[in-house]
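Could you have a look at this structure, given as structure tokens, before my questions?
Omission of a single protein chain aside, the complex is shown with its protein chains in their original locations.
Chain lettering (A, B and C) follows the sequence in which the chains are written, and residue indices restart at 1 in each chain.
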Amino acid sequence: MSLNSFGHLFRVTTWGESHGPALGATVDGCPPGVEIDAAAIQHWLDRRKPGQSKFTTQRREPDEVEILSGVFEGQTTGTPIQLMIRNTDQRSKDYGDIVEKFRPGHADITYWQKYGIRDYRGGGRSSARETAARVAAGGVARAALATLAPGLRITGYMVQMGPHAIDRGRFDWDQIEQNPFWVPDAQAAEDWASYLDGLRKDGNSVGAVVEVVARGVPAGLGAPIYGKLDTDLAAAMMSINAVKGVEIGEGMAAAALTGTENADEIFMGNDGQPVFSSNHAGGILGGISTGQDVVVRFAVKPTSSILTPRRTITRSGAATEIVTKGRHDPCVGIRAVPVGEAMMACVLLDHLLLHRGQIGENRGRIG
Amino acid sequence: MSLNSFGHLFRVTTWGESHGPALGATVDGCPPGVEIDAAAIQHWLDRRKPGQSKFTTQRREPDEVEILSGVFEGQTTGTPIQLMIRNTDQRSKDYGDIVEKFRPGHADITYWQKYGIRDYRGGGRSSARETAARVAAGGVARAALATLAPGLRITGYMVQMGPHAIDRGRFDWDQIEQNPFWVPDAQAAEDWASYLDGLRKDGNSVGAVVEVVARGVPAGLGAPIYGKLDTDLAAAMMSINAVKGVEIGEGMAAAALTGTENADEIFMGNDGQPVFSSNHAGGILGGISTGQDVVVRFAVKPTSSILTPRRTITRSGAATEIVTKGRHDPCVGIRAVPVGEAMMACVLLDHLLLHRGQIGENRGRIG
Amino acid sequence: MSLNSFGHLFRVTTWGESHGPALGATVDGCPPGVEIDAAAIQHWLDRRKPGQSKFTTQRREPDEVEILSGVFEGQTTGTPIQLMIRNTDQRSKDYGDIVEKFRPGHADITYWQKYGIRDYRGGGRSSARETAARVAAGGVARAALATLAPGLRITGYMVQMGPHAIDRGRFDWDQIEQNPFWVPDAQAAEDWASYLDGLRKDGNSVGAVVEVVARGVPAGLGAPIYGKLDTDLAAAMMSINAVKGVEIGEGMAAAALTGTENADEIFMGNDGQPVFSSNHAGGILGGISTGQDVVVRFAVKPTSSILTPRRTITRSGAATEIVTKGRHDPCVGIRAVPVGEAMMACVLLDHLLLHRGQIGENRGRIG
Partner (left out) sequence: MSLNSFGHLFRVTTWGESHGPALGATVDGCPPGVEIDAAAIQHWLDRRKPGQSKFTTQRREPDEVEILSGVFEGQTTGTPIQLMIRNTDQRSKDYGDIVEKFRPGHADITYWQKYGIRDYRGGGRSSARETAARVAAGGVARAALATLAPGLRITGYMVQMGPHAIDRGRFDWDQIEQNPFWVPDAQAAEDWASYLDGLRKDGNSVGAVVEVVARGVPAGLGAPIYGKLDTDLAAAMMSINAVKGVEIGEGMAAAALTGTENADEIFMGNDGQPVFSSNHAGGILGGISTGQDVVVRFAVKPTSSILTPRRTITRSGAATEIVTKGRHDPCVGIRAVPVGEAMMACVLLDHLLLHRGQIGENRGRIG
């Protein structure tokens, strides 16, 4: 019941603080014989690495992963895989002011209220730096999925920045890798660039909505009632820093639909697999995957670290103001994209293993 | 790692199918010495019981709970509490047609794809009847909370039915118990009644948004990183049948805000506790409660059982149509309200116990 | 982290008190499609049922199991299986004296010290009656093993009663079902009968050693480091009432051996499977099954309920004496045999599922 772990059979425990010596992930339960090396994991880490564009924090962190265990001659052995990332860029001046003051919107005050002690340096354990460990673990999950579910592809992208949503009519998978926002809409990429530039210069920030889609997910994944696929995805995404909402398929909009509108009708495909007239369900019924695309969205709140002064109190309860200097993301949603992908990979692998454990390779056949 | 359980220290395992002999909840980890009896739990069960108004299914289920263990002379003993509810109203004719056909929007097809066998009677394990067991467990959680956190109050209500949202300006706590929708807006109650009547007569259904608020939550609850209070609440709500989205505080709308707009500024209250200028955070920062109201919303999709014929396939893959007869809720959101309250109660008690376990009674003091 | 549960993927949660309305087991994670019915489980329950011979308590309990969920048309569905046993024989006079007094060797005093409240009736939750629920769950495990590991056979028997151990030279599998002690030694059965008769008439009791052997266990079961097969077996057996020691293979005697004596040399069998020159290891190396017989022994202390007066204190701390009347087993080891078998079945099935989950059907092949 480790509270810094997630997953059932594929179990990831992350550890480390923003400005401590290192952080990482202990990955337990990975199948043996999976081809893996540091480079394979580094590939994913580099996607969330800061300083990739002017739209992310300029903090310089190489985020280089070291594999300390569980891999032998390039293959996983089935034992715990320790992934360590050293913290290198720790500018003390970044946290002079926050020793005494609680930053609004940050976990400073709640960590203090809970633990009575806090590592204030860069937010300590509550820093988004922790998500580097998730991405590293996600790299392991992706490597295992490549073997166990070859057809499976996981893609994350932004669908909204501040008030500006993408135009689904312009949706283009190929655009996602073409712009700093991982947005599947070339026009939106342009508009957002200038919009975010303005916010950045004002020392302001903005929220975003990220969508993660998994294509080629086998039917039958998910363990009702409390290990449902959507339940675990909701937990995985909500556990990411700054996330305030999670949606599956139609999401909150499902509330406005009638039963006739919302029904995904079922047909028989030529390959003997069922096909559906639509995907309001987001690929999940009763907590179990249908074989359709699994579609998850989550909303990220605007970065709380802004240059506009905000009123707050000190540890001793005195009224004061704070301006969060330092190098911050004007829109953390951008770097949340690879994190969302990593969580999706971990959850799907976990449920693939769970299914195999309880039921084996076989599935209920239709026809 | 029981997949039909939730909670860490206060652990609830539900069991049972819609049309089996009985269903129930095994509640483990409840503190000893909590005053409890069947009547106390029955009170909560009656709120979600079918047939309370013309707006819920006319299926007649007394939903009477039997306490089979864990309570001695009116007090919990600290051992597992078994709560059993016998199924009494099982009309065979209700499930004649669904033996062979997969109902769109239901888990019929996914249970089949996963398990290769399914109890089709009334949806079997995937029926919303399972939520009766949650409400019973929630009754135990509420009794324990009454002792451990006397000031704490949990209230659920509907804020949207189909396209019709409440007017927050008319929000009135006292209205909630005055209408069949648990809506805090008298005008909405009237409008919704006629709206839902129309849908019901058409044999159609509609979605809804439910909001659950916990007032008087002690600061410091929540176990980052993967046992965050909001993470566990998201999982708890998403695990409820038909839920497609979960929001904390500002929720998905946080994406549209800027950092300056979203900041909840902090002040010192007269009672030595911090107060905030607003509650965009929904009472949770970094996964830990701030002491503000904990605010959760979830969207429920429209009931999939409708009278309009929908295209589907049979177990043998043949194309067909289905009309789901029987007695169904035109808006399951209504009966989801007490279920959401129950999940909130279970999660809060669980985190209260977790906090006490790791940290004890003391908290980090401000000032 | 339910504290009344055991198992990882095959998860059993027991509930109920000795003299409450009922007790049972919630069995989660059983594979679907396993043929099962109440009679199949009753078969195992009848083995531990009291009153089978003059050497067990004369308390009359039919111990009839009701399957309340998880089984549909004679097959498991993959959802939780609720096994309930009603308590019928609850003679109030049996527990008049123990309301105030703590019985030496019983959990009366510790439950009081822990919980501050206790259900004193027949020992409440700490009564050996709880083991009926284990045996029922074991029946489910055996049914699943019959499908998943057809060659696997689990047999328990007594190897020592008080100071009297069996003669391994007389070991005869066929004797086990021929006597009330499940002892594989006809001579021992005779000797023990008269020995135990004497103790019973004196109102005294005696301890025992039970051995449980699993033959036909596939190699590769066990999840090091902390889900080792021997670790889980040790926990499973030590959790049985009155057990004070657990041994694997050579057990405590391994301490007296030298490395040369203790080595189980390895050879290649004709069937392409390794064979060993001996089985000091008890079929487990590094926490993983070798394919040899898995051999576990556990010591059961003498029944604490005896007619000889013993000094103790009352709830208010006053010195007093107690004589435990009522109907008790002179040697609980006898009825512990089917319980040990049940625990072995649950642990082996659990590890079979765990192995399948992480690794699949394939094994590392030799040659």
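Following the convention adopted for this analysis, contacts are C-beta pairs under 8 Å (C-beta built on N, C-alpha and C of every residue); 3 or more make two chains touch, one makes a residue touch a chain.
Here the structure is a predicted model, which is why all the values come from computation and not from measurement.
Only one residue in the set A:R48, A:R118, A:K244 or A:H355 touches the chain that does not appear here, and it is A:R118. Counting over the whole complex, chain B has residues 1, 9, 29, 31-32, 78-79, 224, 353-354, 356-361 touching the chain that is not drawn.
Not every partner is drawn; the one left out touches chain C at residues 1-6, 8, 14, 102, 104-107, 109-118, 125-126, 130, 160-163, 199, 204-209, 219-228, 230-235, 237-239, 241, 244-268, 272, 274, 277, 280-282, 284-291, 299-306, 308, 310-313, 315-319, 333, 354-355, 359, 362-367. Even with one chain removed from view, chain A keeps its contact list with that chain: residues 1-5, 8-9, 11, 13-17, 20-24, 26, 28-29, 32-33, 66, 68-70, 72, 75, 77-82, 84, 114-119, 124-125.
The rule is short, and it goes like this: only the chains that are shown with their structure count from here on.
Because chain A and chain C share one sequence, their contact can be compared position by position; here over half of the interface residue numbers appear on both sides. Using the mean of the Cα atoms as each chain's centre, the chain most removed from chain B is C.
Between the Cα centres of chain B and chain C there is a gap of 39 Å. Look at where the CA atoms of chain A average out and do the same for chain C: the two points lie 45 Å apart. Across the assembly, chain B contributes residues 1-5, 8, 14, 114-117, 125 that each touch 2 or more other chains.
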